[in-house]
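We show some of the complex, not the whole, and keep each chain where it was.
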Amino acid sequence: MEIGVIGLGRMGRIVADRLLADGHSVVAYDVDPETVAAAAEDGVTPAESIPDLAEQLDAPKRIWLNVPAGDPVDAALEELEPHVDSDDIVVDGGNSNFENSIRRAEETDATYLDCGTSGGPAGAELGFSMMIGGPEWAYEELTPAFDAVATGPEGHDRMGPPGSGHYVKMIHNGVEYALMQAYGEGFELLANGRYDLDMEAIAHTWNNGAVIRSWLLELAEEAFREEGNDLGDVADYVAGGSTGTWTVQEALEQEVPVPLIYQALSERFNSRATGDGEGRFSRRLANRLRYGFGRHEIARK
Amino acid sequence: MEIGVIGLGRMGRIVADRLLADGHSVVAYDVDPETVAAAAEDGVTPAESIPDLAEQLDAPKRIWLNVPAGDPVDAALEELEPHVDSDDIVVDGGNSNFENSIRRAEETDATYLDCGTSGGPAGAELGFSMMIGGPEWAYEELTPAFDAVATGPEGHDRMGPPGSGHYVKMIHNGVEYALMQAYGEGFELLANGRYDLDMEAIAHTWNNGAVIRSWLLELAEEAFREEGNDLGDVADYVAGGSTGTWTVQEALEQEVPVPLIYQALSERFNSRATGDGEGRFSRRLANRLRYGFGRHEIARK
Amino acid sequence: MEIGVIGLGRMGRIVADRLLADGHSVVAYDVDPETVAAAAEDGVTPAESIPDLAEQLDAPKRIWLNVPAGDPVDAALEELEPHVDSDDIVVDGGNSNFENSIRRAEETDATYLDCGTSGGPAGAELGFSMMIGGPEWAYEELTPAFDAVATGPEGHDRMGPPGSGHYVKMIHNGVEYALMQAYGEGFELLANGRYDLDMEAIAHTWNNGAVIRSWLLELAEEAFREEGNDLGDVADYVAGGSTGTWTVQEALEQEVPVPLIYQALSERFNSRATGDGEGRFSRRLANRLRYGFGRHEIARK
């Protein structure tokens, strides 16, 4: 199958490589010409622009976006618009908000598939897990490509109508935040506790037969091996948060309590809020109130 | 009524003063002789030791402990032991754990009252709120003294059998942690939010007729007045935590979820855990795991 | 001062009554003619419609909306539009979302004040606490009316530009949710705990001098007096939630953790989610997973 890949960042490059490796032909474009040139050496057909890419593809066209969520997706779609109609399929493989995906599916003349992609760059060899929303015919049409980029036929599925792929991916990420924080709490208790323990060895033992074994726990094992038992100079600063925030917003909409996902997200905010040495206003007030009623000494900066 | 007061710290001194002001006679002892001398100038009869205090009192003896919770209470009781019998009443006015109070009530030859005391040094003029556990006859016998030290007859009550006074006070404090954190969250959102707002003025307006008006909110108003709109150099460090910890332990025992009290206590721990620049281990691991699966840049110290 | 009051529900009627009692003249309209007639007997000048109300008022007009938040506010403003210009002042005294208030302030030809009102029907005698956003001249112009409806001059203040009144009120309500849940947790531990305790007596003792004394605690005291020590047939069902949800959304926007406000809101959702006998899906899955790894018996409906 011939596929146009727009965006050759970390994820886009893996998508292109896995398509090539499976025998598909790839026309690729990226805002950075050097990135395109490097990919061309590995077998992709280079494009100089999005219109150029669109024109190089035979109809019906199959195009896979791997650009950052938000405006870049809309910008790419706008450039594609004169070159596509409803026989053409555009896949958004990024972390877009599902409501944007619903809107885009309605606005574009092309047939749109929203594709949540999990597994990260670490999935370059194994392949990804992909959750796809949009018309069934388009999903089936692209199945050979999904087989190639996912871990195989088991690694992708159609969730439902437009938006459902990114919807399921959003919630996947909310769960992911909570799992990371859950392991973190456990290891903090172990690292801070009554015994002098070997974190990597514990993670290794757990990964062999324990109820809590998982891929994230394998990554934790790797982290302790590479950073040391006390995680060395790894900072208390957790970046990111958009998909977790969306998950909590969706839970508010549904009136479903998600205390773990909320607290995991909050811990990220906490890690950032205290970084400037100012600290949390809420706790500064509590400190002062204890003086107010109890004349407990006020801790000062 | 003649009352022996052991311990003339912040709270003990207020107890002695309020008893004197209400016409009672007070024999007082403190480990610090200067403190005793100062109180003597204001009308208490000084004692040189706990046995000396016990001997100066006529039988039946009424003794009020205001020493730090824990070993000092046991030490004072041990010194009192040869001088008291079941006609004598000993009040523990401190923040003792209720299980210790149950044990002490059983161990001492005196009749024991555990008295949870709320209102803090700020209650010196208004009087305290006092929650008392122990035999009814002893509570009634001491009622004139409780009237004097509390805000009046409405400001004290017998909760039930031994330990119940400190039990109710423990839970009072758990609620107190949560109320402080709740106001803190609100003011943090205001201070950090979309408008340039006057914290003191908001607290003042709320204290005049709003649903959330309270004494703690009056103290918040005072805090903003004295420290400034941004709380000046008040640090993000909340000390204390024993009564809150006991409350959560009791809730675990009861299998009753107390998410607010737990989180309020956790915020105190959080304020201290990050103070050393090391940060929270759990979040450091999450930071590292994001690299593991997503090759997101690791924040380093 | 002559004031038009639109909406004579619980709050609107109190607004009208307090204005009348302070010597102002009130022209009032409500969708229910009987409500208008009843108020007319007590001294308001009745209006048959919003245009009728607007025409009865002398310029510059002062109009106070007390209609449910949301569409009814927009509908009332639309009807007023032909009858007002920038010399006229419209106050929205309801629980509107602050973003709607910002929009309405821009859209209407009148000068707009958004007024968060706290104190509830219980404030009929005492007066309310009012947080007001909008132009300073309009706030000053209406100060005599605010003095009458609030607890007095201390009970109202201008927070800042348009939207700020409802913004501060929104956060007030978030704090309110948390305070209620905090007291609830404390009383649950007392009611469920080791001693046979008198809830009303405890609340009463606390309200006399304790750190956690507050108006809400006075209402709790009243609740135990009226419903009994075990709250009788009061159900585990907490309605409402919009202002709390908005507060959490604002906190997500600010990236400020509000664990107590979030959990208090979640408890409301929880009280409703389990009411249908279905229970929480998350816990049903946990129940089943325990069988999966541990062959623990599955609890069935």
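Going in written order, the chains are labelled A, B and C, and every chain counts its residues from 1.
Basically, a residue touches a chain if its C-beta (ideal position, glycine included) is under 8 Å from a C-beta of that chain, and two chains touch if they have at least 3 such contacts.
Remember, it's a predicted structure, so these values are computed and weren't measured experimentally.
Novice: Given 3 placed copies of the single sequence, how many copies form the entire complex?
Specialist: 4
Rule of thumb we're sticking to: only the chains that are shown with their structure count from here on.
Novice: Looking at mean CA positions, which chain is nearest the middle of everything shown?
Specialist: C
Novice: Would you mind reporting the rotation angle for the C-alpha fit of chain A onto chain C, rounded to the nearest 5 degrees?
Specialist: Rotation angle between the two copies comes out at 180 degrees.
Novice: Using mean CA coordinates as chain centres, what's the chain B-chain C distance in Å?
Specialist: Centres of chain B and chain C (C-alpha means) sit 33 Å apart.
Novice: Compute the distance, rounded to whole Å, between the mean C-alpha positions of chain A and chain C.
Specialist: 40
Novice: Which whole number of Å gives the spacing of the CA centres of chain A and chain B?
Specialist: The computed centroid separation for chain A versus chain B comes out at 48 Å.
Novice: Can you list the chain C residues in contact with two or more other chains?
Specialist: 211, 256, 258-259, 263, 266-267
Novice: Can you list the chain B residues touching chain C in their complex?
Specialist: Going through chain B, the ones touching chain C are 118-120, 123, 126-131, 150-152, 154-157, 159-161, 163-164, 167-168, 171-172, 174-176, 178-179, 181-183, 185-186, 188-190, 192-198, 201-202, 204-217, 247, 250-251, 254, 256, 258-261, 263-264, 266-267.
Novice: Can you check the complex and tell me which residues of chain C touch chain A?
Specialist: Touching chain A: residues 211, 241, 245, 248-249, 252, 255-259, 262-263, 265-267, 269-270, 272-273, 280, 293-294 of chain C.
Novice: Okay, in this complex, where on chain A does chain B touch?
Specialist: 10, 119-122, 180-181, 183-185, 187-188, 191-192, 215-216, 219-220, 222-223, 227, 231, 233-240, 259, 267-268, 270-271, 274, 278-290, 292-301
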